[in-house]
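Omission of a single protein chain aside, the complex is shown with its protein chains in their original locations.
Up next, chain A:
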Amino acid sequence: MSKPTADWERVGDRFYRKTQLYTSVFDPELELENYVVTGAPYSGAVALYRDEGKIYAYRGSQAAKPTIDIHSCAGKLIRQISWDNGRIKALGWSDDERLLVVTDDGTVRSYADLQSDFTPFNLGHGAEEHGVQACKFWSTGFVALLGNNSIVAVTRYDEPRPQILASAPGGEVMSWTVIPPEHTSSRSVEVLLAIAKTVYVVDAAECEDRGLEAGPFRHISVSPNGKFIALYTEDSKVWVITSDFQDRLSEYESKVKTPPKDLQWCGNNAVVLAWEDELHLIGPNGAASKFYYDSFMHLLPDVDGIRVLTGDVCDFLQKVPDPTEEVFRLGSTSPASVLLDALQQLEKKSPKADDDIQLIKANLDEAVDVCVRAAGQEYSIHWQKQLLKAASFGKSVLDLYNSDDFVDMTEALRVLNAVRFYQIGLPLSYDQYIRLTPERLMQRLINRQEYLLALKVSEYLHLPVDRIYVHWARQKVRSSSTDEDSICQEIVRKLDGKRGISFEEIARAAFDEGRGTLATELLEHEPRAGKQVPLLLSVGEESIALDKAIESGDTDLVFYVLLHLKKKIPLSSFFRTINSRPVATAIVESSAIDQDRELLKDLYYQDDRRVDGSNLLLSEALSAPDITAATDKLKMAAKLLRDSKEFAPQVAALEDAQRLLRFQEAFERDLTERFVGLSVNETMSKSIKMGNMKRAQKVQTEFKVPDKTYWWVRLRALVSRRDWRELEEMSKGRKSPIGWEPFFNEILGAGNTKIASLYIPKCTTLTVGERIEMSLKCGMVAKAGEEALKAKDRGALEELRKQASGNAQLDIDRMIAQLQKGR
């Protein structure tokens, strides 16, 4: 077994290693230098297309057909997209392996999950006119540079909304790059443009000149964590600066005359400068190391390193991870390194093993940890095993050790080794795997149609498997040529009893393939009623869609279906459809009430809901501009109900309303005061307040207002008018239908004790005590005394005497005396 340090290279005080991932990657015939190559993040797929700017040998008609080829990192062809849709200006990937193809007219085609058809959108903002120059991609979006130096950003692909950024100055853009939104302080994307001697930073709001002098910069590149920027200056130097343009961290001079082809980051702490077959790895403080290749190479940067792709090999260049360095560095005396040695001694059955263990006894747990972590960083299965064995050995000596990390690592390594296998071609590093997450790794396997492996890995890691089945079924629906019934049966049989299967997605795939009946059939197996709705609408099953929407309880869906239905079918059948579904009717009603009253009228008419119809007319009468119009509406409202006897009171009320309006109109004419809008009682009250008793009486008789009500209205109106004379007059009356107490209360409430007191003796139904109380409220102690005297209540008189003063006291005394005398 080769030593793990064999491919290490020292750069300054650190080590970098070049791991050969795959060999014989591409067809040796392929002239890679003529291709544009771009790789998806996290060791994803690689897309190639022929660079049209380069001359190539004529190879007959077959090769002349342009294609975009998608390969795995091991060179396996995954998909070929034939291309005749204009000049490709950029090709890029998103985090979830979505391929984006941008042509010079600003059309973007987005190919999701390596398999399905594309969805197009347009950049707009003058892209067609000025042409797209180039694009830069990040994990969830991209930025396009147009011919007029304006910049268009797309920040999401599910609902792309191209957005123009602040305008940049003119002039040739020497090089440019983006800082992804997750790494900027503003949380929106920033674009760095190298124009003339300086660099401009552009975001949505503004464009700022960073005022550099060393330009023009041929290359500019941002580190994966967004903290550093590498620049290639006019005088062939590489600068590394912080992304806020405050500090220059290091400088390196390549001393090569030809300008480099590419400048990329390798992880967050080294920069790679590449020519056709030579690359310089520049570490911190300008230390560098050189690598040479036999043929033309492409750089595919990733989060923790960089992949180098030539026609023959695929290498991974990265900083040697810390645990690995700790274990393997020559002369290392770290506990982990000793532990590994102990294992080797143990395998040789040497007692030195125990010596080693004793030596590091104090740090054994740390040593185990480091070995476990170092195992994760190894590509060679041999060394993975060795390190894990060492960890296991160390673990066995420890009394207490939490083995979770160990177990997790063995699981992760099994998965990693499986997907690194050349036929799968996903050479994930451990860090990439953690960042990608197992779930998204499953998605990538599914994208490659590696269903079996995906299933096995999912089961091994206890991940849900439903997506795998669904994807399989969708693929089946698309590609199978057998008849629809047997496809459906096969799918249902295979997916039977699996949890969380979304048949809606499968059905949609079938629908998109033009297999409508299959789609409907599959849809019946979808457990979520709501999800069935949009597809049912697409296949034209509106009434089933409506039922499903109601079943789901989601009123938004119901409303949505209803709006569709209303557009599609005649009104009468629309009403028929909703008629039998109360929820639908309720939703139509409540939405129509403030949007479409005519619809509501039709609905009520159709359903023979006369009271509702009449009320609708009534409310129209309320908003009518004048009385004639209002009366007309009221007439119509009454007419609707007249046929049936059960609505007689309602009709009477509507007629009364018209009558009242006529009265009020007449009053307004005569009295030039506003009456319309008042109720019957209020009309009476207002006439009385204006001193127009006759009119009030007329209203009373006309509308058969009960006497009691009339008296109350009159009383309150008179009091509010402070018509004491009239009230005094009334106190001489003999009978009141509401009794006299209200008179007392209301007048007292208005503050006229004198008039109020007139009513006290009339309240004959009340007890003496209450009447005494009433007098007292008027402040008339003597009068209260009289009441008490009348009732011959000595106790009350004594009580009153205490409250009384002055003359009143004398009066009371007199009364007490009178009472005594009388006895």
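By our rule, contacts are C-beta pairs under 8 Å (C-beta built on N, C-alpha and C of every residue); 3 or more make two chains touch, one makes a residue touch a chain; residues count from 1.
The rule is short, and it goes like this: contacts and distances are computed from a predicted model.
Of the candidates "Serine/threonine protein kinase, CMGC family, CDC2/CDK subfamily", "Nucleolar protein 14", "Vacuolar protein sorting-associated protein 33A" or "Transcription elongation factor SPT5", the chain left out of this view carries the UniProt protein name "Vacuolar protein sorting-associated protein 33A". Of the listed positions A:611, A:750, A:763 or A:776, the one in contact with the omitted chain in the full complex is A:611. From the set A:381, A:571 or A:653, the residue in touch with the chain omitted from the display is A:653, counting the whole complex.
From the set A:27, A:556 or A:729, the residue in touch with the chain omitted from the display is A:556, counting the whole complex. When the whole complex is considered, the residue among A:21, A:327, A:501 or A:789 that touches the unshown chain is A:501. Residue-level contact of chain A with the missing chain is found at 159, 161, 163, 186-188, 203-205, 439, 443, 462-464, 466-467, 470, 499-502, 505, 527-531, 534, 552-557, 559-560, 563, 582-583, 586-587, 589-591, 594-595, 611-612, 615, 618-619, 621-623, 627, 630, 649-650, 653-654, 656-657, 660-661, 676-682, 685, 703, 705-706, 708-709, 711-713, 716, 738, 745.
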